[in-house]
Structures are given as C-alpha cells and as structure tokens.
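My questions all concern the structure below.
Here the complex is missing a single protein chain, while all its other protein chains stay put.
== chain A ==
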Amino acid sequence: MRILVVEDDKDVAGFVVKGLREAGHAVEYADNGRDGLFLAASENFDAIILDRMLPGGIDGLRLLETLRAQDNTTPVVFLSALTQVDDRVRGLKAGGDDYLTKPFAFAELLARVEALARRGKGDGPATRLAVSDLEMDLLSRSVRRGTQKIDLQPREFRLLEYLMRHAGQVVTRTMLLEGVWDYHFDPQTNVIDVHISRLRQKIDKPFEQPLLHTVRNAGYMLRAEEA
C-alpha cells in the first residue's frame, strides 16, 4: 500500500517510516504541513498518517480540512500528543478516520492504518464472510465451520464478525474494545483476552487447524494457517 506520513519529529517519523516499509508498504514522507498537503493532494495514497501539530503554517487539522474540501477521501489516522476528548472529537469532526495519541505502540499504528486502508477499498456490504472453512452468514446470523454449526452468543458473534472483516490483519485489543464494545479506554483487566479465549474454544478447539492467532506484543489475527 502507498502511505503518506506527515510528521515533524524526525525520530518518530523515521521510526514510523522504517516500520511501515518493513511491513511492505511504500511510504512517502513530509516534515511540514505545506509539503504534506502538496503530496496528499497531488498523489494517490491508500492512507495518510497525520500529526496534529505541524510547522509551516498549516497544521494537521487545516491540512485535513483542505483535503476533504477537495473531495479527497483518503483514510487519515491522526497521530497526536493532544489527548483530551475535545481534541479527539475535533480531529474526527475535521474528517479524520482514526485518532491515535502519542506515545503509541507501532503495532497499534500499523494495525489501524492497515485496517483503514483496506476499509477504504471495501467492496460494499457483504452478506457472507469466510475465512478458510469458517463461514458467517450475516443475514441468518449463523456461523459454521466445515459442516459443523457453531452456536455463538450475540457478543461473540460481533467479535467474530469484526475479526472476519479484518481477516489477515492484526487487530489490537484497543481496536476490539472500541469496535465491538464501544469502549474508549484501557481496562486494567485482560477482558479482551478472556473473550477471545472463549471464542477460540468455540471456533478452534474442536478443529485441527487453528484460525485465531495471537500476535505477540500486538493483538490477534484471524487467518488460515498457510497464508
């Protein structure tokens, strides 16, 4: 994927750019708002990682507003040291798709950017999701693996749906908390791990091939083994 990073701190930017390239993405980089806006407006990107506070007269919010005013819908992840709820709300109102506060774990950033970039290319509302031999019917709200029907609680169904929609991508605990439980802070208890392990009991335990994998220091991923 082609990703644009607009960030003025050289160390943070270097770290992010390197990480994204290692993950196999093509990365362009600007260290101020003016260059960032020029790049974002003149080239095609799958996602933009944007710092809120930038030198050069155009800060992150202005850059994004200008971009959106030109009907550019490239997904944007804000990266910001402004952590107050108001700042977050303003970032999202300006047209941001996600908001990550500094300091951040790279795995979290990568997971969110990839999730957004893929969503950008979404192929309309699906009625069926499938990963390997695991299938989900969104209309009848039923799940089966191979020939066996799997019974899920409503919340387990939503958890699995979220994982299946992001199949092949890393999904972090925070993404699950936000996406499945609409919960916007870190609980001290490992609530997500417990729910994942329950889901795992149902979809993986009776089968030979595990689909739901733990990604160390990052989160979880639903994928067929050979991929």
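Just so it is clear, a contact is a pair of C-beta atoms (placed from the backbone, for glycine too) under 8 Å apart; a residue touches a chain by one contact, two chains touch by 3 or more; residues count from 1.
In the analysis below, contacts and distances are computed from a predicted model.
Student: Out of "histidine kinase", "Sugar ABC transporter permease", "Cytochrome c oxidase subunit 2A" or "2-oxoacid:acceptor oxidoreductase subunit alpha", flag the one the UniProt entry gives for the chain missing from this complex.
Tutor: Of the names offered in "histidine kinase", "Sugar ABC transporter permease", "Cytochrome c oxidase subunit 2A" or "2-oxoacid:acceptor oxidoreductase subunit alpha", the one UniProt assigns to the missing chain is "histidine kinase".
Student: Could you tell which one of A:86, A:151 or A:208 touches the chain left off the display?
Tutor: Counting the whole complex, the residue in contact with the absent chain is A:86.
Student: Looking at the whole complex, which of A:34, A:198 or A:213 touches the chain that is not displayed?
Tutor: A:198
Student: Using the document's contact rule, name the residues of chain A that touch the chain not shown here.
Tutor: 83-86, 101, 103, 105, 155, 181-191, 194-195, 197-198, 217
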